[in-house]
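Yeah, one chain of the complex is gone here, protein chain that is, but the others are all in their spots.
On to subunit A.
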Amino acid sequence: MTDDNLPGPPSPSPSPSPSPDKDPAGEPARTETISSVGGNAPGESTDTDPSTGADQPAAGAGGAKAQPGGTAPGGGEAAPADRDGGGPLLLRLFVRNLWSANTVTVTVLAIVLASLIGAVLIIVSDPDVLATYGYITAKPTDALNSSWAVVSDAYANLFKGAVVDPAAVSGWINGTNGWQPVFAPISETLTYTTPLVFTGLAVSLAFRGGLFNIGAQGQATLGVILAALAGFLLPLPPVLHLIVAVLAGAIGGAVWGFVPGILKARTGAHEVITTIMLNYVAISFLAWIIVQGGVHDPARTDSISRPVDSSAQLPRLLGSDLRVHLGILLAVLVTWGVAWLLNRSTFGFELRAVGANPDAARTAGISVGRTYALVMVISGALSGLGGANMVLGTTATALTPLVVAQIGFDGILVALLGRVKPWGVALAALLFGALQAGGNRMQSYASISLELVTVLQALIVIFIAAPALVKAIFGLRAARAARLGTSMAKGW
């Protein structure tokens, strides 16, 4: 369903370039297609499977390995194609499906559209380039060349910072630098991906249960606080300390998720309002607790806490030069766990039933209130884990007012982009992590503000959320696949 185009789109023309993280990311995506049959859109799997099957030979750039893997499911799905002589029809079928409004195409086109708008922003915000447009009728090449230069420089740096820098590769081959610079971009991408996986899953899980959890930010904040407190207040041996700190983060988030959950269950208070309010309560609480005795770093005058003990920090995976840490493995594990919970467990069934139609669920004997409360607790715990990653990982080691960054709000975007499905969320988080990592390089090398990444992320999700718009712009054929996840919060 979700194909390999997702991980490598920062360049304006997202060619499915082979990247090291492609295979592990693509693999689980296929299992998700199978396991989501019991999910929301019955048309989805049948509609996109032929395209997935046929996608492989084209995207695999003629690789001998991809060929058999691609034809086997393709032949099975498109039985009539074999009767008519195979090859050309299969290709036609592939092209037909490719240019329909299915999930993959809409996602890719949304990224293209967002990149184009981003390019326009880069151009209009550069006075030097804008000056060349003053005489565009006299000498149009000037305007075009300077525009191309500034835009390509920005996006090339985005790519180099997120996926791989060719200079580092050639440097490695020539022996001028070690292997670390080659993997540094990937390491950065994965570092930024990790917390987003957790918050994205948190928002998705709540969505599937019919709740719109805007409070991932606040829950992550509580997670950060408790994880950090456990990280520097408890004197524990190495491994145990880390486990306790991570769990403390999850508990903090769970408590903050429980409040809107129980309010929704008992009083009907709308979770969108309560979670927004709790976000700000959490921010104030964080600002307050940092400067308390025993928490505040005595050596500093600014608002920063003591650093987390090294025994409670998530160990780095690829040596001390690269920032990627154990959290990413934890994220994959939790993604798997949430996928299992949603699609295979009794509670997951109840959750989806309540999300799809609470009245019917109640009639069927499911306790809607209990489900709401439990969904929010789990969702909060996931956000809390994301928060724990922010302070126990390599992005920060101490509490500051901005330690949580935007992971909660970004998590909402990630959930929407991932179509509120666990593995989709993981891929979406990877894309956002890549944008973040590439954005850092773009900022320092091409001096394009990191805020452009926020714009790109928001635009991508806006286009994703309105597939009808993308369909109209590109004249796509209709397909039933590309709708947003099942039940959204409906009003207050």
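What we mean here is this: a contact is a pair of C-beta atoms (placed from the backbone, for glycine too) under 8 Å apart; a residue touches a chain by one contact, two chains touch by 3 or more; residues count from 1.
Just so we're on the same page, contacts and distances are computed from a predicted model.
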item: Name under which UniProt lists the unshown chain, selected from "ABC transporter permease", "Putative ABC transport system ATP-binding protein", "Aspartyl/glutamyl-tRNA(Asn/Gln) amidotransferase subunit C" or "peptidoglycan glycosyltransferase"; value: "ABC transporter permease"
item: Absent-chain contact - pick from A:A287, A:L333 or A:A478; value: A:A287
item: Candidate in contact with the missing chain, chosen from A:S152, A:Q180 or A:N357; value: A:N357
item: Missing-partner contacts on subunit A, residue numbers; value: 121, 125-127, 210, 212, 214, 263-270, 272-274, 276-281, 283-285, 287-288, 357-359, 362, 368-369, 409, 412-413, 416, 448-449, 451-459, 461-462, 465-466, 468-469, 484, 488-492
